[in-house]
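Pasting a structure below so you can have a look.
The complex appears here without one of its protein chains, the remainder shown in place.
Right after this comes subunit A.
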Amino acid sequence: MTDWPPPQRCLLPDGRLHLSDGPIDLVIGLEGTRPAIQSAREAAFRALCGVLPALAAELPLLRSPLLGRPPEAKHPVACRMVEACWPLRASFITPMAAVAGAVAEHVLAAIAAVPGVSAAHVNNGGDIAVHLTPGASLRVGLAERPDRPGLGPVAHLRAEDGVGGVATSGWRGRSFSLGIADAVTVLAPRAAEADAAATLIANAVNAEHPAILRRPAEELDPDTDLAGQGVTVAVGDLPAPLLEAALDAGLRQAELLLARGQIRGAFLSLGGRMRVTGTAEIATLGAPAAFLPEGAGRAGRE
């Protein structure tokens, strides 16, 4: 069991690169000179090799709640997971909250090091690491419901916005959530931070109501990092004031992170209602995307 095959790679017909390794599912868009794109594809593949087995080896540590002093992770991706989650430990959090973003960021770093790449994004099942050089831009579709990809509002990112990561979290997504948000999308300087913050804000969009069904996480997954906590499995019809209050609770968490400079902006969605906070990039809300890089927060492979 120690010798795992390398990740699978294939080119999608539109030229994007698809890398997959177990639950890691990366769709990578590249812009730049032709030789640079060739080199970047190779660099991305090499960067992903070994990541999953290394993270798997450190899983017990990465699934432990952050308390006391920072755990000593070994692999660079594991270190980034810890680093991104550490400032958020006032709330319950484990480094796993940043796993998707940290993997995307790790692969993106290898791509960004290739000279001649003008823009790149690495989408790991909805958690996206973004690299933009001056003059380049990226339009990111924001999902109001991650299980229903569609033309929602759009964030228009430019190099000067300082956004290197876009991540989405919500109970309908591929990971467990303690909250009831349909989707929380966060823009942050780096993807691991975006991922962790989205998890935290989505957890904060919460309420108590009989129509909200929760189950102990360990009843669903014996190895979960959320053992002892109730994860949301269904949200029925909720009264409007409750929805507003839940969104406001999430908004307070987002604004706290915004004030501390940990995120650049956040978009919260619940029952068709929204909250928006942060930089002007989300000011373009409402313009439908002509180009959607893999819908934000899309669920994993079937």
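Here is the rule we go by: a residue touches a chain if its C-beta (ideal position, glycine included) is under 8 Å from a C-beta of that chain, and two chains touch if they have at least 3 such contacts; residues count from 1.
Operating definition for what follows: contacts and distances are computed from a predicted model.
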Name of the absent chain as recorded in UniProt (options "(Fe-S)-binding protein", "Response regulator", "6-hydroxynicotinate reductase" or "Acyl-CoA dehydrogenase family protein"): "6-hydroxynicotinate reductase"
Absent-chain contact - pick from A:R41, A:H106, A:R174 or A:R190: A:R174
Residues from subunit A at the interface with the omitted partner, ascending: 1, 4-6, 8, 10, 12-14, 18, 21-23, 25, 52-53, 56-57, 59, 141, 149-151, 174, 219-223, 289-295, 298-302
